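Up next, chain A:
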Amino acid sequence: MSEPPARTSQAAEVWRRLKRNRAALAGGAIVAVFVFTALFAPWIAPHAPDAGDLGRRLEPPSAEHWLGTDELGRDIFSRILHGARVSLQIQLVAVLIALVAGCLLGLLGGYYGGWADHGIMRAMDILLAFPGIFLAISIIAVLGPGLLNLMLAAGIYSIPQFARIVRGSILSLKEKEFVEAARAAGEGDASILFRHLLPNAMAPIIIQTTLRMATVLLTASGLSFLGLGVQPPHPEWGAMLSNARPYLITAPHVATFPGLAIMLVVMGFNLFGDGLRDSLDPRLKD
Partner candidate 1 sequence: MPLLSVRDLRTHFFSAGKVVRALDGVSFDIAEGEIFGIVGETGCGKSVTALSILRLIPFPPGKIVSGSIRFKGTELLELPPERMRSFRGKEISMIFQEPMTSLNPVFRVGDQMREVIALHQGLGREEAWKAAVAMLARVRIPEAEKIARCYPHQLSGGMRQRVMIAMELSCRPALLIADEPTTALDVTIQAQILELLRQMRRELGTAILLITHDLGVVAQMCDRVAVMYAGGIVEEAGVVGIFEAPRHPYTQGLWGAIPPAEEERETLAVIPGTVPDLSQPPAGCPFHPRCGRRFEPCDRERPAMRAVAPGHRVACHLYPEGGVPS
Partner candidate 2 sequence: MIRYILKRLAMLVPVLFGVTLVSFSLLQIVPGDPAVLLAGEDANPDFIEAVRKEYGFDQPLHVQYLRFVARAVQGDFGISIRNRQPVIHLLLQRFSFTVQLSFLSILIAAAIGLIAGVISATRQYSIFDHASMVGALFGISLPIFWLGLLLMLVFSVHLRWFPAGGSGELRHLVLPAIALGAASAAVIARMTRASMLEVIRQDYIRTARANGLRETVVIYKHALKNAMIPVITVFGLEFGYMLGGAVLTETVFSLPGVGRLMVEGIFQRDYAVVQGAMLLVATTFVLVNLLTDIAYALFDPKIRYE
């Protein structure tokens, strides 16, 4: 293939395949509801997220409080809706950090090779030596707890995945003829990188971005559960779960619903990401 694939017809083809994938559509629907909730929580939520009524603590679900009330008598349903806002904000910022930094590092390493590539990849190896959420915890150890640092930690934690994927794509793409042609036509490195290489590496980047939204949510809510992330009284799902622990036996619903919210949204992104992978790159499907 010497020509870069035509993008409009490709997008149509991807959409056609995606439409037939019921699991992906279900995932997409969950994501859509999540985003909608995050955007409009203040208008949808029946109660204020931090308005507590200590006389009505730990009430089970009722007509007034659909999902019951928490240890301070706050409406759990409203807090979960507002929690979507916090989650989406963390996910977007963290994934954006990872996306920009990871893509840049991957592009530079893959395109220039040599010591730049070597240095970048070794740096990624060092980050990856801290397994999973432990890396995010270590970053928090350096930066200190808090919402902003949580976003930074979850972002840095995801950089290596993007860097590796982009580098891999670039390594195979840069040998292709359309890159040679662009170079022969006198285009500079920046133009080749951002006008030719990056657009053709979009498929794996989009897939990774979607799947990473799921991982970041799990990690960020885990950190908040540990008390290292979003601090109370902000309605963050992991923090809500953490606060509900003492009442696990007497009022299990307080811990159940925030966990359910995390699981549903993570599942939505996973389903949608898997569906995108099957649609964008059908060869990867069994």
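Selection rule: all candidates are chains of the complex that A comes from, given by their letters.
Here is the rule we use: contacts are C-beta pairs under 8 Å (C-beta built on N, C-alpha and C of every residue); 3 or more make two chains touch, one makes a residue touch a chain; residues count from 1.
From a predicted model like this one, the values you see are computed outputs, not experimental measurements.
*Asks:* Here chain A stands alone, and the other chains of its complex are listed as 1 or 2; which of them touches it?
*Replies:* The candidate that touches chain A in this complex is 2.
*Asks:* Which bits of chain A are touching candidate 2 when the two form their complex?
*Replies:* 122-123, 125-126, 129-135, 137-138, 140-142, 144-145, 214, 218, 221-222, 225-228, 238, 241-242, 245, 248-249, 252, 255-256, 258-260, 262-263, 266-267, 270-271, 286
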